[in-house]
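Only one protein chain is missing from this complex, and each of the others stays in its spot.
Each chain gets a letter, A, B and C, in the order it is written, and its residues are counted from 1.
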Amino acid sequence: MSTAATTTYSPSPAKKQQTIFKDLDWVRSDGRGFQQCRPAFLRTGATSAASGSAYAEFGNTKVIVSVFGPRESKKAMMYSDIGRLNCNISYTTFSTSIRVQGSDNKEFSAMLHKALEGAIILESFPKTTVDVFALVLESGGSDLPVIISCASLALADAGIMMYDIVSSVSVTCIGKNLIIDPTSEEEDHRDGSFLISCMPSRNEVTQLTLTGEWTTAKVHEAMELCIDACSKLGDIMRSCLKETASTLQ
Amino acid sequence: MAEKATEKTGMEGEMEVDAYRRLFPLPFYERHLLDSLRPDGRPLSRSRDTSLSLGAVSSADGSALVKFGDTTMLAAIKLEVMTPSKESPDEGCLGIEFHMPPICSPIVRPGKPAEIAPVISKQLEDAILSSGLINLKELSLISGKAAWMTYVDIYCLNADGSLFDAALFAAVAAFSHLQIPLVSLSEGGRVITVSGENLDNPAKELVNKDKRNLTLHSIPFSLTCVLHKNYILADPTAEEESIMETLLTVVLDSSSQLISLYKPGGSVLAFKTTVQDCISHTRKRVKELQKILSEALSDMEID
Amino acid sequence: MEVDRIDGRTPNQLRPLACSRNVLHRAHGSARWSQGDSTSYKTAIVNTKERNTIILAAVYGPKAGTRKGENPEKASIEVVWKPRTGQSGKSEKECELILRRTLQSICLLTVHPNTTTSVIVQLLPCAINASCAALVDAGFPLKHLAVAVGCGLSEGGSVILDPSKAEEELKFQAYTHLVFLNSSLSVLPEGLPHVEGKPVEDGIITSVTHGAMSVNDYLCCMERAQAASAKISEFLRRSLQSQLPSDPAKAL
Partner (left out) sequence: MAIETGEETLVTPGEVLGDSSDLIAGRGAYVAHHNGKIYSSLTGRCSIVPPLPGSSDQKPKVEIVGHKAHGAVPEPGSVVIARVTKVMAKMVSADIMCVGPKAVKEKFTGIIRQQDVRASEIDKVDMYLSFHPGDIVRAVVLSLGDARAYYLSTAKNELGVVSAQSIAGATMVPISWTEMQCPLTGQIEQRKVAKVN
C-alpha cells in the first residue's frame, strides 16, 4: 500500500459559477426564506469521556464539542489566579465535498476563544484550565457560529459557571440580499459576512465580526436580524439543557 | 501489586465507591470478578450493547456510525481517482487511517496525538488486507488509466476501550454501505461524476454502469479480551484495559478463518486453552456482529 | 506435505544462531543477534544478505525518570525502533509498542521505580531476542528471558519455522511471530514455575500474525514454535553464560 506517493483527485465536477445569486429573487437550495434559519438539532452529553459535551446539527453542518476540566494546566504555563480557557477546532478529512487532510483551524480556534471567554466565570476555577475541543464532522456552512453555540452548550453541560449561554448566528450579504444562516454554497458567493455571538439573556454581545463591504443601513439590518435569531436560538439551547436536566432527575 | 489491599484498609467508610475504585482499582475489580460480574453488570464474556447506523455522513460515499457501549466510531469512505501503478494497472488502492481527535478522550490533546492511533491504523490495514475483504481489481475504472483510490477514515468520537474492534466494525460497515458514484470521462481525460438531471441523458458514456457496490468477500470481525489471572473479559472498557494490561485480539472472517491473533506482551501468558477460549468467544461475537450488520443493511433497503 | 526450502533446511530447522554482546561501547548494554550465517549455506541462487537476519539492540538506562510515562511504582521502558532508512511510520510505531509490552512483561520493573530505560533497536523482526540479550548485557534485572520464533505457513498448509527474508518474500499464506518464556531451570526439580499446572514456557507472551489461516494451523504453529523456542532458549542461556558482562562497572 503505497498511498503516500499516489496523487489523486475528486471526481466531483468543479463548481460552476452560479448566476442565480445575482438575481434579486432567487430561491435558496433548501427552500428557506432569506431570513429563515435552518432547523437546529441539539443534544448534550454525547461524549462520556469528557466532562461535558454537545452535538449540533444545522442542516448539513454537524459538530461535536467536548469540554474537559477544570483540569491541571499544562506544565509550561505560568501560575494564574483565575482559570484559563483553551479552544481547538479541527475538521474531519471527509467534512467537505473534496477530501482534505484533517487539520486544526487556528483562526477559528482563536475566534471561538474570544466568543466564549467573556461568558465564563473564570474566577470559579483558579489555576486550572478548561479545554473546549470541537470536531467538525461535516462542514455545511455557518460552521463557526454553530461551533460557538454548541461549545456554549457543552460548557453548560460540563457544569462550568457562566454569566449566560452564548448563541451565535451569521448573516451573508449577496448582492442586495441579506441571507441568514448561510450554507457553504451561499458562503462561497458572498459579498460580505457578519457574525455575532451574544449572551441573549443579558443582552450583551461577546463577539462581532464584519467582513466585506457594508453600508451602515445594512449593518443595522444585519445586526437586528442576528440578535433576534440569537435570542430564538438561545431559547432552543435552554430547552435542550432543561430536557437533559429533567431526565437526570 | 496491590492484591492484599482487598483487606479492609479502614478508609472505605469515609470515601465514595468511585474514590475507592480510583485509588485501588485492582482490588475493586477483583472483588467483582469473584462474583463473575463486572462493575457495569456484565458477565465476563459478554460484549457491550452494540449499535450501527449506516449513512451518517452525507459528504461521503459510504459511512457508518458504530457504538460499543460508550465507545463511538464514525467511519467514512471517500473515493478519488488515481492513476494505477505500472505493476498493477488493473487495481485501485486502499488508504486506511484511524484518527483520535482531542474530543474523544482526556488523554489526547491538540498537538499531542495518541500513541496508539498509528498502531491501530496499521492493525486495521493488516486485517482488511489479509482478509481479502476487497478485491482491488474491482476498484479499476479504465485499465492503466484510472482506478479508485479508496480513502477510509475512521474517527474515534468517544474512547472507552476495544477501539480496534469498534473501528474495524465501523470500517467494514462503511464498505458495505459504499455506493460508487457513476462517472464518465471528460474531454480533458478526467473522470467526473454524473449526477442529477444528467443521469438520464448523459453527455458521455458512463464508465461504470454496473458497478455501484463492491463485492465483499470475507468480512473480518474482531474481539478483544483482557486477560487477568484466569479470567477472560471480553470487550473491555478503557478502565478495564488500563487496570489489567494483557490484551488479546482475535480477528476472524465470516468463514471462520483466523485473520489475526494479536497479543502484544502483557504479564499474563496465553496458554493453548486461553487461546482457544478467546477464539470461541470471538466466534460468538462474529455471529452477533454479522446479525447487526445484515439488519442495518436490510433496514436501509426498506427506506 | 514436505516443502523444499530454498536454503535446503527442513521445515523445523532453525537457521544457525549467533549472539554477541557488548558490541557498542557507549550504550549501557548492547547485543548483536543474528539468525542465518553467511558461511554455512553457500547456495548460489540466493544472495546471502537476504537469508540473514541481523539485529542490533542497545540499552540505555535506567536513567532518572523525567520522561513521559514515568511511573512512581515501576520502572518504565521505552523502545525506539529505527528504520533502516527514512522516517519512522505506522509500522515502526506498531513494532515499538509490541516490543515494549513484551519486554515489560519479562522485566522486574519494581526494582528501579521512577526510572526510564531506553531500548534502541535497528532492523527487522526477531528484535526481541536481541533486546533481551542487550538487557542482560546492561545488567537490567529480569524475571525471565524471552525467546521469539518466527513461523511461516506455506500455501500447502505446512508449517515452516524461522523463515528467512527470502522465504518470506516467496509465497506464504500467513506467518506468525510468537514469543515464549525461556524454558526454566531450577536447582530443585519441584521448584519449576507452573501456572495452573502448566509449565510457564507453554504460554505465549506475544503473538503477531499476518495473513489468513485456519485456527488449527495457528495452534499447530504455536506448538511447533514452542518446541523450537526451547532450542533458542538453550542457545541464549549458553551464550549468556559464556559472556558475562565484560565491564563489571556496568552491573547495577
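One rule holds for everything that comes next: a contact is a pair of C-beta atoms (placed from the backbone, for glycine too) under 8 Å apart; a residue touches a chain by one contact, two chains touch by 3 or more.
These figures come from a predicted structure and were not determined experimentally.
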Contact list for the unshown chain, restricted to visible chains: A, B, C
Hidden partner chain, touching residue among A:V27, A:V100 or A:A245: A:A245
Contacting the left-out chain in the complete assembly, out of A:D30, A:E72, A:E107 or A:E224: A:E72
Residues from chain A at the interface with the omitted partner, ascending: 51-52, 68-73, 75, 77-79, 81, 121, 124-128, 156-165, 199-202, 234, 237-238, 241-242, 244-246, 248-249
Hidden partner interface residues of chain B, rising order: 1-5, 7, 9-11, 14-16, 18-19, 21-24, 106
Hidden partner interface residues of chain C, rising order: 72-73, 113-114
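Everything that follows uses one rule, which is that only the chains that are shown with their structure count from here on.
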Neighbouring chains common to chain B and chain C, by label: none
Identity of the chain that, by mean CA position, is farthest from chain C: A
Rounded Å distance, chain A centre to chain B centre (Cα mean): 30
Distance between chain centroids, defined by C-alpha means - chain A, chain C (Å): 52
Touching two or more other chains - residue numbers and ranges from chain B: 125
Residues of chain C defined as touching chain B within the complex: 89-91, 93-94, 97-98, 100-105, 174, 176, 179, 181, 195-196, 198, 200, 202-215, 217-219, 222-223
In the complex, chain B residues that touch chain C: 115-116, 118-119, 121-123, 125-126, 130-132, 218, 230, 245-246, 248, 253, 256-267, 269-272, 274-276, 279
In the complex with chain B, residue positions of chain A that touch it: 1-3, 6-13, 46-50, 53, 60, 64-66, 68, 71, 88, 90, 92-97, 99, 102, 104, 131, 133-135, 137-139
